[in-house]
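Just one protein chain is left out here, and the rest sit where they should.
And now, chain A:
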Amino acid sequence: MPAPVEASKKRKSSKNAGAPSKRRAVAEDDFTETLSTIEKLENEIAESRKHYNNISTLISMLDVEKSAKKPELAVAVSLCRVFSRLMAAGNFAESSRAAENEKIITAWLKERCLEYQRALLAIMREADTTSQVCEPRLYRGVKVKLTRNPQITALTLSMRIIKERITHIPGAENAVWSTNFKHIVEAVIEAQDGQDLQTEFIEKFVKEFEDVRYHTFGEIAEYASIRRSSDVFDSLVAILSACDDVPGDDHEFENFFATPGGKNKRLTSVNSHKKRAQEAWLAILRNNISQAQRKSLLRIMVHHIEPWFSRPELLMDFLTDSYNFGGATSLLALSGLFYLIQEKNLDYPQFYAKLYSLLDADLLHSKHRSRFFRLLNTFLASTHLPAALIASFLKRLARLALNAPPSAIVVIVPFMYNIFKNHPTCTFMMHREIRDKDLAADIEAAGMDDPFDPTEKDPTRTGAIESSLWEIETLQSHYHPNVAAIARIISEQFTKQQYNLEDFLDHTYQGMVEAELGTGEKPLRKVPVVEYQIPKRIFTDRLLAEDGGVDSGPAAFMRGLWDFS
């Protein structure tokens, strides 16, 4: 390479080496000067081969080791342009007939390109996302494209390079996807403060282009096959669950990021896409995931995960494990499991026993309550279930209703009503006349215990069918008039065919209070009744002596317990 160029490069590089450190202090004049230098170098490269050394100058200007946190984005962009041009010009193409020195140049260029890509990956991993704040000010009026997060810029640039390589270098496709793209995906997943980067990756590339998605699935499957730390999984799950539009059977794949001459057969078949996705999900599910992640996975199971699976039975292990977990996790696993039982003939022994054990103290207070009741409604819908089992569920629910918030009670009672309609043998729980004279006399004399055994695990052996729903009868005197009215339906004639359970599922305290109070001032339709007696005392012992020191009257109870002073 000619010496003058060398000299000039040295001069410039020395000048530029000092620039970044000074940059904060020096005003924009200095910065525009840098820009013009970059532009000049770039133009020289375009002019002739002689100036190829400028590439290494530019790469050293990028200087990843020192400034990965605050990269010189203008340099990166200009390098990207340089490489794109070179690739388009065919300088990267290897031909066996080419001269030896040509080959050397090509190899050298490739090396530089790799170096550049590594630099970009380093930027993606480590760049300080906060630097974007100052970027707009610095670059205003010069390049709008750069007013962004350096991570995102780096991502865009490296994807650009990938695209150029695939389009212009024949036969490079597989190598590019399996190496370069893999590094990009890893960088995206492991990036520091990578939220924006990941969303950008998902929105601009994965969702947009089907081949990118295809390869992403592959990379994630490979990545997750090794045990990883659990916080990495959040981003993995985020990426995977973002791809929720599962292609239909006759889907035509059209959106490709980089289209090489001959279309790849694997890329155009739905099955291979699904297979890749399935592998990716399975790799994640097999890895060690935290409790919270398991729950969130279960939550998206039906809508985001299962559609990707051409063989959903592969989910069986995960779901049964989750179902056996107990608590809210079991509740969430229920719907996925039900899907498998219904569609894939999964045999789950002791399903109802397990379901019965889910009815615990926390169920009616949990936020998955309505979800559970929807499923329970499905599970108990069959009229072929044994009455003893149904009765156990009813009795258990009634027990729980005694400690339940009103919003749960209003679900339970219509639910019971529907079940009574389907299983008339259970109606003995509401109405039982004792025909046996001896037994009747016995009960008359000594009362009775509840025949229901709450500790029995097997729902067919609890003896609930011999019991009565005293709990619901007690709830007929619930403090809230509407709840009491609903509880009363089981003691009235069963004239209605079914209650629509959906109408009762989503009541809350807030909704109930609002129903009573309204949201704004509205005149009352009825004059409220006022207590006719004005109490003598509310908080204090006023005039207690007059009553002979005996505190009676409305608020006496409060005064007995509390000291207002």
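FYI, a contact is a pair of C-beta atoms (placed from the backbone, for glycine too) under 8 Å apart; a residue touches a chain by one contact, two chains touch by 3 or more; residues count from 1.
Everything that follows uses one rule, which is that contacts and distances are computed from a predicted model.
Participant: Quick one: the chain not pictured, UniProt calls it what, "Phosphatidylinositol N-acetylglucosaminyltransferase", "Nop14-like protein", "Elongator complex protein 5" or "Exosome component 5"?
Facilitator: The record for the missing subunit names the protein "Nop14-like protein".
Participant: From the listed residues A:A107, A:A381 or A:I434, report the one that touches the chain absent from this view.
Facilitator: A:I434
Participant: Touching the absent chain in the whole complex: find that residue among A:A88, A:A107, A:A292 or A:L402.
Facilitator: The missing chain is touched by A:L402.
Participant: Could I get the residues of chain A that touch the absent chain, sorted low to high?
Facilitator: 360-362, 365, 399-406, 409-410, 414, 427, 429-434, 443, 446-450, 468-471, 473-482, 484-486, 488-493, 495-496, 499, 503-504, 507, 509-510, 512-519, 521, 523-540, 542-543, 546, 552-555, 557-558, 561-565
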